[in-house]
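One structure is given below, represented as structure tokens, and several questions about it will come after.
Apart from one protein chain that is not included, each protein chain of the complex appears where it belongs.
Let's look at chain A:
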Amino acid sequence: MHSRKPFYILVALLFLAGVAASVYRGIEHNVPFLPGEQVQSWAVDAKVSFQGTGEPAEVKFSLPNDPAFEILVENATSPGYGLTIANDSSGRHATWSVRQARGQQDLYYKVTLVPTGKTQVIAQAEPEAVEYNWPATEKAAAEQIMDEVWSRSATNLSFAQQLNKSFNASDRSQNIELLLSGNSAANLFVQMLNSKGIPAKKVNGLFLEDQRRRQQLTTFVEVYHQGEWLLFNPADGSQGRPDNLLIWDRTGKSTLDVVGGVNSLVSFSMLQDTRSALATSIDVLKNKDALDFSLYQLPLEEQSLFKGILLIPIGVLMVVFLRVIIGIKTSGTFMPVLIALAFIQTTLLTGLVGFLLIVAFGLMIRSYLSELNLLLISRISAVIIVVIGIIGLFTLLSYKFGLSEGLTITFFPMIILAWTIERMSILWEEEGAKEVVVQGGGSLFVATLAYLAMSATWVQHWVFNFLGIHLVILAMVLLMGQYTGYKLLELKRFKPLAGE
């Protein structure tokens, strides 16, 4: 006997691969593990306005670039303007251009964002501090402050923290008051850090609050510390990133540049929205053009086809379990799965009633056919035609009586029904009505359980969105194929032998 080790390794690999693929899909692609999950999204409108001077105008506007928010949809409305959206060394930006702009000009940019929860800003490369030359009037005061704070700090980070603190202390030193009278706090903060060789830059952020209009960007300072950019707000002395902050512009340069216009300004309005987590992650994946094995790439018709097909492994697993582990007899190995698939279309009760009606009618007609002494093949064919007739009749009748449930009866697989009727009929003749009830009941019981498993919304969600689950099912089916223990019903059958 050969070793079973490779088999168990295969099963373990399938299982692990399936679980890993599902977890990856859940975490990396943000596909929700439960159906019906909702996520928040933000719709932000930026309005850029300026006065045209009659000259050719070019408007360069920075666009959001924040790992904490994923862009779902973005578009710009600007009649008469040429628009380019580019992502280059100066960051992501939109450029509107027009040959002649006169009077009030309004340009709109709309974006829908979803929070990703990745609030850390990782630096791609080690940045360099930009040397700043202090004006003679400020040099002495600035150096005094820096030396004083430097002596109270141990690292770059603690220097920034201490500096932030002294900017906002209630009893600010004369030197700081002097410098702040001529500079903004953010500028001064960046300059001082840069002078000490600590990389820092200004960024612009937008506070997201539901139903706000005419909002402005707030200036923050990012300080580089051990591969990461940390956020400071020297205007109020706070440190760290507020949850509802969207970092709009990280270039450290101006957010809006207008050539050929005056009185330019940008204002923001925003709206919070909840949407399905699943739809959101599908949209995000489509935007990314990522290598994606999701079935959402297929046309809708094929998608709905696959939604049905991918339920079959669940039904098959159920049948294998009930036959191998429990020991229930069914007529036809996978007939219950096909019946269960039909139940999904008809719903359980209508399906059961319809199935029993068709089979009962079919058996009656089949008993007449058996007197006619026909060849098997023509008898089965006759039963198929009769089954179609019965289905047609029931559909018509239920339509006439206004029972819309009855119309779904057409979803039953006719060939399967015909064979079921034939087998039941033979079983009846050979082993009596009791065995028909036992095997038919067993099949219906298995079909019902398979239906219950297949119709659970979270099962449908999982089999379609986490394809890795099918590898897990495969591993389980293989494993059950190795089960040499007793079936549950054997424990009852062999009870007299248990030696009690």
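What to note about this one:
Criterion: a contact is a pair of C-beta atoms (placed from the backbone, for glycine too) under 8 Å apart; a residue touches a chain by one contact, two chains touch by 3 or more; residues count from 1.
FYI, contacts and distances are computed from a predicted model.
The unshown chain of the complex is recorded in UniProt as "Alpha-L-glutamate ligase-like protein", chosen from "4-cresol dehydrogenase (Hydroxylating)", "ABC transporter ATP-binding protein", "ABC transmembrane type-1 domain-containing protein" or "Alpha-L-glutamate ligase-like protein". Taking the complete complex into account, A:Leu497 is the one of A:Ile122, A:Ala136, A:Leu300 or A:Leu497 that touches the chain left out.
Residue positions on chain A in contact with the hidden chain: 1, 324, 327, 370, 373, 375-377, 426, 430-431, 482-488, 490-500, in rising order.
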